[in-house]
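Written below as structure tokens is the structure these notes are about.
Certain chains of the assembly are absent from this excerpt, and the rest are unmoved.
In order of appearance the chains are A, B and C, and numbering begins at 1 in each one.
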Amino acid sequence: MSDPIFKKIDVVGTSTNSFSEAAANAIAKAGETVRNISWFEVIEQRGSVMEGMVQQYQTTVRIGFRVE
Amino acid sequence: MSDPIFKKIDVVGTSTNSFSEAAANAIAKAGETVRNISWFEVIEQRGSVMEGMVQQYQTTVRIGFRVE
Amino acid sequence: MSDPIFKKIDVVGTSTNSFSEAAANAIAKAGETVRNISWFEVIEQRGSVMEGMVQQYQTTVRIGFRVE
């Protein structure tokens, strides 16, 4: 059987600047230990608030990578 | 009964630049009248278009704050 | 019958910078051939990854325009 197989894991990245950067941070962190990441899907976007201002953008990404 | 209680309200922020800034604007506005905001969840992202270009990013956030 | 009628189409924009720019790119492209676009809804946000870093942000927008 040689059909490719992939796994997906959920990672929450955070950023003080934007949801896009939060997603990028999640990917960068996962990329340190997971090989062959090829795509991600945004599952959720949330954030924390401090004194009435956004403190942190939080993006949950579902990351897909090929299993060797 | 001393278990904390929170309320959630839906606010739509807008921005000419990005969905993240639209969310931040919604939080900032809510923060003028609501105390103890601690988090938000993105519920919807939309936008208006003028002459074939994005005119306004609109982010609906559900804002959570502790009730005293 | 003079009640206005609108159609919706799904377009996926991409960007190397952000989900917001990816959405704007989708709108700009659709605006080249479709007239009277008035709004869009974000349906999905995904991305591609290369060597452990985000390579491309992908935003699927549902674009609404009036039918003349």
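Here, contacts are C-beta pairs under 8 Å (C-beta built on N, C-alpha and C of every residue); 3 or more make two chains touch, one makes a residue touch a chain.
Only a predicted model underlies this, so the values are computations on that prediction, with no experimental measurement involved.
Q: Since every chain is the same sequence and 3 are placed, give me the total copy number for this complex.
A: Copy number for the complete assembly, per this file: 12.
The criterion applied here is as follows: only the chains that are shown with their structure count from here on.
Q: Taking the mean of the C-alpha atoms as each chain's centre, how many Å separate chain A from chain B?
A: Spacing between the chain centres: roughly 22 Å.
Q: Scan chain B for residues touching two or more other chains and write them down.
A: Counting only residues that touch two or more other chains, chain B contributes 18-20.
Q: For the complex, give me every residue of chain C touching chain B.
A: 18-20, 23-24, 27-28, 30-32, 34, 37-42, 61, 63
Q: With touch defined as at the start, can you tell me which chain C residues reach chain A in the complex?
A: Per the touch definition, chain C meets chain A at residues 17-20, 44-49, 51-54, 57.
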